[in-house]
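Heads up, one of the protein chains got dropped from this complex, but the rest are sitting where they should.
Letters A and B name the chains as they come in the text, with residue numbers starting at 1 for each one.
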Amino acid sequence: MSPDAGTAGPVTAPGTITGEGSPTAEDAAAPYERVERYELSVNGGVRTVEDAWLGESLLYVLRERLGLPGAKNACEQGECGSCSVLLDGEVVCACCMLAVDAVGSTVVTVEGLTAGGEAGDVQAALLEAGGVQCGFCTPGFVVAIHDLLRRRPDADELEVREALSGNLCRCTGYGRILEAVRRLQEGRARGVG
Amino acid sequence: MGVVLPTTLDEAVDALAATPDAQLLAGGTDFCVEVNFGLRRPAAVVALRRVRELRHVDVTPGEVVIGAGTTYADLCAGRLRDVLPALSAAARTVGSPQIRNAGTIGGNVATASPAGDTLPLLVALDARVTLCGHEGEREVPIGELLTGVKRTAIAPGEVLVHVAVERPHGPQQFLKVGTRNAMVIAVASAAVVLDLDARRVRVALGSVGPVPVRPRLAEDEISEAIDWVHLRASDAAVARFGELAAQTSSPITDHRSTAEYRRHAVQVIASRGLRRCLADVA
Partner (left out) sequence: MASASTTTARRGSGVGESAGRPDGVPKVRGEFAFSSDLWMDEMLWGKTLRSPHASARIVSIDARPALALPGVHAVMTAADVTGRATYGVEVPDQPVFASDVVRFHGEPVAAVAADHPEVARAAARLVEVVYEPVEPVVDPELAVTAAPLHPSGNLFRHVRIRRGDPSATGDVVVEGSYEVGMQDQAFMGPESGLAVPAEDGGVDLYVATQWLHVDRDQIAASLGMPPERVRLYLAGVGGAFGGREDVSLQIHLCLLALRTGRPVKMVYSRDESFFGHVHRHPARMWYRHHANRAGDLVKVEARIVLDGGAYLSSSNAVVSNAAAFAAGPYRVPSAAIDGYAVRTNNPPCGAMRGFGAVQVCFGHEAQMDKLAAALGMDPVDLRLRNALEQFDTLVTGQVLTGATPVRECIRAAMAHPLPPDPTPRDPMMSRPGGAGLTADDGDVRRGTGLAVSFKNIGYSEGFDDYATARVRLEAGVAGEPLATVLVATAEVGQGFVTLAQQIAREELGVADVVLAPAATSDVGSAGSSSASRQTWMSGGAVQLACAGVRRQLLDRSAVRWGCALEALRWEDGAVTRLGSVDRLTLAELLDAGAVEAEHEYHHRPTKALDADGQGDAHLSFMYAAHRAVVDVDPGLGLVRVVQVTTGQDVGRALNPVQVTGQIEGGIAQGVGLAVMEEIVVDGGQVRNPSFTDYLIPTTLDMPDVAATLIEVPEPDAPYGAKGVGEPPAISSGPAVLAAIRDATGLDLRRAPVRPEDIALGVRPA
């Protein structure tokens, strides 16, 4: 498979924080309150955030300041699960958390799960079962399914549906996603993957 | 100053006193949405997530005390499922699993939405809410705390510490009507409690008034009508209970539903809740 297909060519997601996208010194009268500097523990590393607005959500800071666009911005009100991340090991919506309120907690995003390989079989199962279409909800589902199967490996179908009911998908009707979860449960029960 | 991240209640109260324009942040599930939508612009924030002493559930023979920082997920798990099953059931209907991991009972009470899912049971049980300000603590009955749509009697500088309810002996139920099978704002909800010791039915209705509605007349009549020895009530009495409950409600028509349907729905779910309670102990 070629990972380049369908991507946007020369324009990339942000790199590490450089200050671009945030106000510069001459904009001192910018109409919002700044938080001078704070540090976040993200995907096992310490990341510094400088000169941010107090009201920036964890989602915004991850995506626009820390170069981690895996968590998605579909509703910004906790009604879709696209921005699911693990906060101290629990799945939460990054849009419903002020970034400064994550100081001192550990944040793991889909990129972190990918780099560490923890969600490798979840990702493979979603692909194998056909659970990915436009893919916008997919990172959120990866995080939520990973979390569910770690906590409740034997969850029955109703429990799976309840656990994933905060992750909206508009393309798949969930059929292939639920199929991926079934295959994962069978695979893990057999000790595969 | 921007943000303060206290780890104790005292620090939180001090920080609020030091920064009168600071806004209190609990789980963030309502707060952040308002910020994201440009409806709230915090100049300073006191975030309560690290105040460990606010996140606890204490069960004693007579009482349950729930720290304000207890999440909905906490309420769904552990002993509360047996001790206050209707509160667990209500918490399980709040938003999504992600929201239930972040949102707190203190936030639900302080936000005081007419559709706040934990509020009907707390009102039915006459919960007492403890607030702490620079001058010290005070306790306010929840019926007095909730003063209107998203309005409370919490004074500036006060932090919601915990809610306490007496432990009723008897079954309790929570039913919530929404147009989706999960992750939905209540169109109508009802908490029904059978207090076997006091021989009293207690009920509160959500989303059918600015604050949860406590239909006292319905409670009085059904408490009289129930055969407390055999734990039975006639169909007519249960139906009458639902009707009286509905009559007490004052729902509105909005984009989520109509007043007429909400009134109908609380009648149905109040009656069903009562029937389930009676069936539970029978």
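Here is the rule we go by: a residue touches a chain if its C-beta (ideal position, glycine included) is under 8 Å from a C-beta of that chain, and two chains touch if they have at least 3 such contacts.
Every value quoted in this text rests on a predicted model; they were computed, and no experiment measured them.
Q: Give the labels of the shown chains that the missing chain contacts, considering the complete complex.
A: Over the full assembly, the chain not pictured touches A, B.
Q: If the hidden chain were put back, which of B:Leu5, B:Ala22, B:Val129 or B:Val177 would touch it?
A: Candidates B:Leu5, B:Ala22, B:Val129 or B:Val177; residue touching the omitted chain: B:Val177.
Q: Just to verify: which one of B:Thr70, B:Asn101 or B:Ser257 makes contact with the chain not shown?
A: B:Ser257
Q: State which residues belonging to subunit B touch the missing partner chain.
A: 36-38, 89, 92-93, 174-187, 189, 254-258, 260-261, 264-265, 268-269, 272, 275-276
Q: For the chain that got dropped from the picture, name the residues of subunit A it touches.
A: On the subunit A side, contact with the omitted chain comes from 1-9, 11-14, 18, 20-24, 26-32, 53, 55-56, 60, 63-64, 69-77, 79-80, 82, 109-111, 114, 122-124, 126-130, 132-139, 142, 158, 160-162, 164-176, 178.
In the analysis below, only the chains that are shown with their structure count from here on.
Q: Which of the residues in subunit A end up touching subunit B in this complex?
A: Of all residues in subunit A, those touching subunit B are 32-36, 54-55, 57, 76-79, 81, 84, 87, 90-93, 95-98, 100-101, 103-104, 144, 162-163, 165-167.
Q: Which bits of subunit B are touching subunit A when the two form their complex?
A: Spelled out, the residues of subunit B in touch with subunit A are 2-3, 5, 25, 27-29, 31-33, 35-37, 40-45, 47, 49-50, 73, 95-99, 101-102, 181-183.
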